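The complex appears here without one of its protein chains, the remainder shown in place.
Then we have chain A:
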Amino acid sequence: MQSNNSRDRENHSSSSSGNHSHSVTMSMREKEKYIETFNFPFCDLTSKYEKVFKIGQGTFGEVFKARDKSNPKKFVAMKKVLMDNEKEGFPITALREIRILQLLKHENVVNLIEICRTQASQHNRYRSTFYLVFDFCEHDLAGLLSNVLVKFSLGEIKKVVQQLLNGLYYIHSNKILHRDMKAANVLITKNGVLKLADFGLARAFSTNKSGMPNRQVIALPLNCRCFYSVVSRFTNRVVTLWYRPPELLLGERNYGPPVDLWGAGCIMAEMWTRSPIMQGNSEQQQLTLISQLCGSITPQVWPGVENLELYKKMELPQRQKRKVKERLTPYLKDPYACDLLDKLLVLDPLKRADADTALNHDFFWTDPMPCDLGKMLANHTQSMFEFLAPSRRAATQMRHQSMPRPTTSAVQDSGYQDRVF
């Protein structure tokens, strides 16, 4: 490191040093030259990778598959940090994602390898573009589920859901909320390892802002009411509409890990239905769909719901019976699966199962036991990403159907800004 550094200094010393007393600050030219030639020891150039093709659109930038030039068998995913319209420099959302990814190191969380930069030059006004570089995962769950040739056995479904909950258990233990659970954000490697991805909307939910990263796994009282007293007021405009829990739709701002568990329930059901179970096209309709599945939203089943900001403003269907098991049984023959879903798709966030409880459910501990996905996936040599699916369809014929699924609501509520608290 030191040697790199001193070499760099030699490079620019001709222009900048010279007479000590003479050199005030660098001139613009000198500074540009300095930026162009300084070899940042901790931030490699993107040119060490070679782009293969675009595989997705994250919450703050495009994602590419790329090859490591020094090891052609190694593939990575590169996510561009969009900074074009940033009046306040490097986006706070990107900083959050980086910080959170640096903290989270777990088998079931996508691994951030490094952050790369493009060469600063005249062409980019001496401002580098940054990319987050991740281990490459071959598939995402939405892509897999949309391919009928991909068939999951019950044991394989259990493995997927178990890994999903394991990932959530880990991130919640580290006091991080994902806030954007959906099938497209669940990656699966060709060996069948599940990775939670896209922490672009994730947040720490502890008020302990003393900078203490909670590196050790601490069991949290996730299901006790006092838990909520420590949560700051967040924006409720998170989570893609179809996976958004009722508390967010009703304007709750003091929410916590249960928001991710609702999404996990939706994703779990999707393992059988193969498509999102509640495809509302407005917040109102989403609430209607939820009521039709989970029963009417009332203070009887959910004490305190009447105090939520939008409880009186939204039209909530009355006298709806809870039909979770009834409507899902045709898809899910397994009674344990139905029962677990019944505990995840619970209206009252305080009564919703947390990741730990869900992982202890009989579903995972009865035959057929969770089993490895690697073998099944070995039959599929092509990457399956949701992002790639519509364009393929468009290429065939059903152009009118190629509309993408909705993304996170911050997208829809144009002009809305995430409140920092």
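As a convention for this text, a residue touches a chain if its C-beta (ideal position, glycine included) is under 8 Å from a C-beta of that chain, and two chains touch if they have at least 3 such contacts; residues count from 1.
By our rule, contacts and distances are computed from a predicted model.
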{"item": "Name per UniProt, for the chain absent here [options: \"V-type proton ATPase subunit F\", \"DNA replication complex GINS protein PSF1\", \"tRNA (adenine(58)-N(1))-methyltransferase catalytic subunit TRMT61A\" or \"Cyclin-K\"]", "value": "\"Cyclin-K\""}
{"item": "Which residue of A:Val63, A:Leu250, A:Ile277 or A:Leu341 touches the chain not shown here", "value": "A:Ile277"}
{"item": "Given A:Lys48, A:Arg67 or A:Arg117, the one touching the chain that is not displayed", "value": "A:Arg117"}
{"item": "Absent-chain interface as seen on chain A, which is shown", "value": "1, 5-6, 9, 16-17, 20-26, 31, 34-35, 38, 40-43, 59-61, 82, 85-93, 95, 98-99, 102-103, 115, 117, 120, 126-128, 130, 145-149, 204, 207, 209-213, 232, 241, 273-282, 289, 292-293, 330-331, 380-382, 384, 389-390, 392-393, 396, 398, 401, 403-408, 410-412, 414-421"}
